[in-house]
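For this depiction, one protein chain was excluded, whereas all remaining protein chains were kept in their positions.
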Amino acid sequence: MRSLLKLSSAIDTFTDKIGWFINWLVLLTVGVGFYNVIARYIGRFIGVTLASNVFIELQWYLFSLTFLLGFAYILKHGENVRVDFLYAHFTEKQRSLIDFLGTIFFLIPFCLIGIWVTFNPVLQSWGYLPNGTWGTWEMSPDADGLPRAPIKSMIPLCLLLLLIQSISQAIKYLAVLLGYQTVAERIRIETSENINIE
Amino acid sequence: MGFEWLAILMFLGFFIILMSGYPVAFSFAGTAIVFGLIGLIVGAFDLHRLLLLPNIWFGTMSNFTLLAIPYFVFLGAVLEKSGLAEELLETLGFILGRLRGGLALAVVIVGTLLAATTGVVAATVIVMGMLSLPVMLRYGYDKKLAAGVIIASGTLAQLIPPSLVLVILSDQIGVSVGDLFLGALIPGLMLSGSYMLYILGLAVFKPEMVPALPEDLEIPKGKDLTKQIFKAVVPPIILIFIVLGSIFFGLATPTEAGAVGAVGACLLAFFNKRLTPQLLRDAAHSTAIITALVVMILFCSSLFGLVFDALGGKTLITSLLTRLPGGYLGFVIFSNIAIFLLGVFLEFIEICFIAMPLFVPAAQAIGIDMVWFGVVMAINLQTAFISPPVGFSLFYLQSVAPKEISTLEIHKSAIPFMVLQFIVLVIVMLFPQTVRWLIDLSTTTGVS
Partner (left out) sequence: AQNQSTGQQTNTNALPNIEWQMATSWPPSLETIFGGAQVLADRVAALTGGKFKITPRSAGEIAPALEVLSVVSQGAVQCGHTASYYYIGKSPVLAFGTTVPFGLTAQQQNAWLYEGGGLKKLQEIYANKFNVIEFPCGNTGTQMGGWFRKEVSFLNDLKGLKMRIPGLGGQVMSKLGVTVQSLPGGEIFQALQTGAIDAAEWVGPYDDEKLGLNKVAKYYYYPGWWEPGATLELQVNLNEWKKLPPQYQEAITTAAFESNTTMLARYDSRNNEALQRLLTSGTQVRPYSQEILAAAEQASFALYDEFAAKDADFKAVYDEWKQFRTRIYAWHKLNEGSFTNFVYSQLK
């Protein structure tokens, strides 16, 4: 159990690092969105085409990255919404049991299914052909668009991060079930409302 | 074939998992996995269908309209974390002074204005929750009333144009988006009016639920109050009108207007000397978290919808719905009841896809005005959005609600507003002019 908990701590630290990174993505998304609005108008007056589908598509690329990378982070910090009419009245062990079973039977299989079904489409997007050879990357169909393969690859990659974090969660829930009080305390701090970043 | 009942059992399974307190998103996924597996064993589920999933997810990622979520949440987070939102509502409270329910009325007005800037319900409910729930609670408003007002007025985003729901409905029933937008405007305002009447009614009959500012609180008067209004109220109102104006004057599409609003909120904080790196980081952090949790629900519920469809759930509902009672009145009443019942469990997009193709030919055959029919359905879906325990607006508010208000209180809070919406629904059904009036006006005045 001790070494499992060490593993879990390592995973948690890693996930928090990503949580720091996504803040920047949000600011970038807002910046690019604002640029798209002003570029169309300023470009008109100075006679240069500043607006482009590159930035229109970049907007939703950044948006997608934000939430995909956020999946693991919100899991660690217990941000997912619950209908806790009953849950709120359960004991710590009862809650951990629900979360442990859910993680093992629902969440981990969900991640595995997600990774499995996205694997081929992502390969295809990088140009993998049914006969085993490689063709060209998938591009946006619209004028001046971006390549699609990199953003599509982020789906299985981020589900992998979510999978790793759910393993860490399972370890922690198990520890609570086995009576490790310190771990229960750790979960309480992680999921309390005032998340201290950094 | 012959296993469609499995799809109906999915609702029961989902309900049980949901009530255990396991996160909503993963309860969707878990139910889908369990029933997919059962379907696989009895031969009712084709594993290949799972391969739809990455494409549906990619559709969500590239759905430009959803960008409204990070933009508006960021806007809200900046106003909240800089303290500007609090000052705004507080000063509004001062203006309305000893008027009971004043703060709640202000919330409805702000919610209606926000609804006119975006069509994404998640965005408006969350922003309204961030901005006004803590303030209303602090001034001693009844928790359930406070939550209900926010949920109801935040959900108006789907009825007051622009609206994602109306766009999908127009696709399904084959009337122009423009007509639906115009037709939904007055009923949308009627809803917002009904919330206000309800609050005024409470102020008279249940004053303890919507208290006036406390007696001992010092309220600035005269010049001081004017000064504070110009400092705290005018700038945020201007911000909302900049967002509205950038849509109205063609500077931005509704989605991009969100980005304008987000930058505008930063400028507002800057002029109040509150734009610190810490503020930006906190606002970005909340935005990232909320965006992730909203999309996590969407990602998981698409797996649920996929399995439900593959098990023949839609076929089963179709066969139930086609036993329509005849006649104008019978059809109208039946279709409303059906949409409401579906709305308790299904997402609005699913409802549009399942029910509309069945209702449209019947409605056309009876000679029902399709724009009116579309608006009536949209009001009904409005109720679906807030009906417990699977109303998505409830989940969105939960994501930003402070700990002192419980999930049960949030879910119960929607019930009086469901009643209000039912009353407005009946009025719109009895008086189709509420929908037609603006449309007829626009056709007689011709093309702009």
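First chain written, first letter: the chains are A and B, and each begins at residue 1.
Note that contacts are C-beta pairs under 8 Å (C-beta built on N, C-alpha and C of every residue); 3 or more make two chains touch, one makes a residue touch a chain.
The structure displayed is predicted, hence computed values, not measured ones.
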{"item": "Touch with the omitted chain, as defined above, among B:Asn63, B:Gln228 or B:Asn272", "value": "B:Asn63"}
{"item": "Chain A residues that touch the omitted chain in the full complex", "value": "40, 43-44, 47, 49, 51-53, 56-57, 120-121, 124, 129-131, 135-136, 138-145, 148"}
{"item": "Contact set of chain B toward the excluded chain (per top definition)", "value": "48-52, 55-56, 58-59, 63-65, 119, 161-162, 164, 167-168, 170-179, 181, 247-256, 306, 309, 349, 353, 357, 360, 442, 446-448"}
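Note that in this section only the chains that are shown with their structure count from here on.
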{"item": "Separation of chain A from chain B, taking each centre as the mean of its C-alpha atoms, in whole Å", "value": "24"}
{"item": "Chain A-touching residues of chain B, taken from the complex the two chains share", "value": "17-27, 29-30, 33, 50-51, 53-55, 57-58, 61-64, 66-67, 70-71, 74, 246, 251-252, 255-260, 262-263, 280-281, 284-285, 287-289, 291-297, 300, 303, 389, 395, 398-399, 402-403, 406-408, 411"}
{"item": "Chain B-facing residues of chain A, complex", "value": "19, 22-27, 29-30, 33-34, 36-37, 41, 56, 59-60, 63-64, 66-71, 73-74, 77, 79-88, 90, 95, 98-99, 102, 105-107, 109-110, 113-114, 117-118, 120-122, 151-152, 155, 193, 195, 197"}
